[in-house]
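Omission of a single protein chain aside, the complex is shown with its protein chains in their original locations.
Letters are used for the chains, namely A, B and C, taken in the order the chains are written, and counting of residues starts over at 1 for each.
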Amino acid sequence: MVKEIERAGLPVVHMCTIVPISKTVGANRIVPTVAIPHPLGNPNLSRAEEKALRRKLVERALKALQTPVGDQTVFEE
Amino acid sequence: MIEKIIIVTNNVLSDTSFRGNHRVDFIEGSLLDVLIKVRDYIHLGHRLMTHPLMGSIKPNQTPYKTVAITLKAYESVDLNSLILIENSIEITLKLLNNKPPRNWPEEVLEDYRAVDFELIKNALN
Amino acid sequence: MRLELGKIYIKDVQFASETRVENGTLFINREELLKEIGEDERLKHIDVEIAKPGEEVRIIPVKDVIEPRVKVEGNGGIFPGFISKVDTVGSGRTHVLKGTAVVTTGRIVGFQEGIIDMAGEGAKYTPFSKTNNIVIICEPVDDLPQHEHEEAVRIAGYKAAAYLGKAGKDISPDEVKVYETLPLLEQVKQYPELPRVIYVYMLQSQGLLHDTYVYGVDAKKIIPTFIYPTEVFDGAIVSGNCVSACDKNPTYVHMNNPIIEDLYERHGKDINFLGCVITNENVYLADKERSSNYTAKLVEFLGADAVIISEEGFGNPDADLVMNCNRIEEKGIKTVLLTDEYAGRDGASQSLADSTPRGDAVITAGNANQIVILPPMKKVIGHPNAADIIAGGFAGSLMADGSIEAEIQVITGATSEVGFGYLTTKTF
Partner (left out) sequence: MRIVHYINQFFGQIGGEEKAHIPPQIREGIVGPGMAFKQALRGEAEIVATIICGDSYFAENEAKAKAEILNMVKKYYPDIFIAGPAFNAGRYGIACGTIAKAVKDELGIPVVTGMYVENPGVEMFRRDIYIISTKNSAAGMRDAVLKMAAMALKLAKGERIGSPADEGYVERGIRVNYFAGERGSKRAVDMLIKKIKGEAFLTEFKMPEFDRVIPNPPVQDITKAKIALVTSGGIVPKGNPDRIEASSASKYGEYDIEGVFDLTGETFETAHGGYDPVYANMDADRVLPVDVLRDLEMEGRIGSLHRYYYATVGNGTSVANAKRFGAEIAKKLLLDGVNAVILTST
């Protein structure tokens, strides 16, 4: 899916827990996430902490969308 | 073997035999239910210790499965474990869809339990 | 190591008062044979029957198939570690009763599979419809545990094959083939200009009913190691593998390993065949890591430019195949893989439980889920109730006229992953 969206000309960031899988499906901008059953959350944190964590990840995704890349790039901290 | 393990199984032989020495998660359900439970553990960072499709008896043939995973949930998901379990589930679904298991007579079930148990026992020793 | 393999072509097998070979016929003294194999107190009753090509006979469930051979000259004897002492075999001269096979049948577990049909559609899929089969039917004593039972039947087969093989000891063979592999440094020097090839020989070793033995050692306990190809011809590797009839390697197939034979065919012409690395297929994932790392290291150490890797079994071994392929290709050594497929009855599903983009050269022995109709046979040797279980079981169903609709995975040797058969698959 991610590849077809990119192919259509839209910059796309893939937020995915398992980076190698994201690479094999052909994502170019990759933001690693927390865990498979809760990629953008963590049920062990308080509501506020969890949302802050999610915000941090989404902001990283926005940064990825604003960054020129030549090849598959993983955006970590 | 140094690492502490969890045994996920729907085989009563494995359950009774390992209960003393390891944590056992006994599943009242099908072979597929065992694999799905293992998958959920792996998603939370546990790692596979034994291959989910051990044995040449096809997963649409034997109703029993025992899998060993690490007791510890690691920070990150282990890719190898993930690929193995996801592929195993996929192939199991395919074969079940191909030809669902029949209702075996008790003596055959007994043999299936024995083989499953022997293979895992042997892998862990 | 140099081995002369003397082939005595047997066209017929008959019971007689004396066990001997005469004019291409193997005569068998039935009582003597039974006495030879009947010493095991774990077996309550043993019987023997003959099944010939073209006869309307079904053998079920087939446990193992073994070729009668005898050591004529050289160190050791056939089936070292079981029938003979553990002397190193593989040199001198060995005679073979070509065209015969010992087939063991015995219902070790309730779900037992493994069909050899001597005629009809099923006969096309098994190589053992073309051999004159001496079928050993074993009944265990009551309540014998499965692993004891498996062992007793396994040994009975080796004893029968060794006993029958002796009939060929003083017979002048119809054909003698010479196979020779020198010690590594000399072998490399013999054809310095030719690419060096190793055969990576994966052995089923997951446990009960899934075992292979090397000189009597359980293969799950080995570290990958080197073996001269000719040792295999003398029965150094034997099968204790009773599950997955289509793609397990019966002892017969180990003794006649076709990859070794065909590598020898090109040895000195296109390649320099250095020998075999045997490795295992264990359940414990750390074992897989160790074995694949070790195999790659050994193959590199031996100086291979390229390898053939053969798998044995389904599911779990796919992981070993992929790991071996990756580790070896990572060292810049070229690989060709042999496997079979489980692509579903319609052939439309993903075929393997694991894959790697490095596996770019693969030989397939066919889709084991393909359906065949096995017609009713006049005679069934073995345990017909096993047929009922297969017929109603996971891989087959019984039809009104008594024929069985089954997947070819129930047929012994149908999708041999050492390429013993001709079956293959292409994409439509």
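Operating definition for what follows: contacts are C-beta pairs under 8 Å (C-beta built on N, C-alpha and C of every residue); 3 or more make two chains touch, one makes a residue touch a chain.
Note that the structure is predicted; figures quoted are calculated from it, not measured.
Colleague: Looking at the whole complex, which visible chains does the left-out chain touch?
Modeller: A, B, C
Colleague: Which positions on chain C touch the chain that was left off?
Modeller: Residues of chain C in touch with the missing chain: 124, 195, 197, 258-259, 261-263, 265-266, 270-271, 305-306, 308, 310, 334, 336, 338-339, 341, 343, 346-348, 350-352, 355-357, 359-367, 370, 408, 416, 418-428.
Colleague: Provide the residue numbers of chain A that touch the chain removed from this figure.
Modeller: Where chain A meets the chain not shown: residues 1-17, 21-22, 24-29, 33, 36-41, 43, 50-51, 54-55, 57-59, 61-62, 65-73.
Colleague: Spell out, residue by residue, where the missing chain touches chain B.
Modeller: Its contact residues with the unshown chain are 39-40, 43, 86, 90, 93.
Everything below uses one rule, namely that only the chains that are shown with their structure count from here on.
Colleague: Determine the centre-to-centre distance between chain B and chain C, using the mean Cα coordinates as centres, and give it in whole Å.
Modeller: Computed from C-alpha means, the inter-chain centre distance equals 28 Å.
Colleague: Any idea how many Å lie between the Cα centroids of chain A and chain C?
Modeller: Chain centroid spacing, chain A to chain C, equals 50 Å.
Colleague: What whole-number Å value describes the gap between the mean CA coordinates of chain A and chain B?
Modeller: Taking the mean C-alpha position of each chain, the two centres sit 32 Å apart.
Colleague: Please set out, as single numbers or ranges, the residues of chain B touching at least two other chains.
Modeller: none
Colleague: Which of the residues in chain A come into contact with chain B in the complex?
Modeller: It comes out as residues 17-18, 20-21, 35-37.
Colleague: Quick check: in the complex, which residue numbers of chain C touch chain B?
Modeller: 109-111, 146-147, 204, 206-210, 220, 241, 243-244, 247-248, 282-288, 313-316, 319, 342, 344-345, 349-350, 353-354, 369, 389, 392-395, 407, 409
Colleague: Show which residues of chain B lie in contact with chain A when the two form their complex.
Modeller: It is residues 40, 43-45, 77, 79, 82 of chain B that touch chain A.
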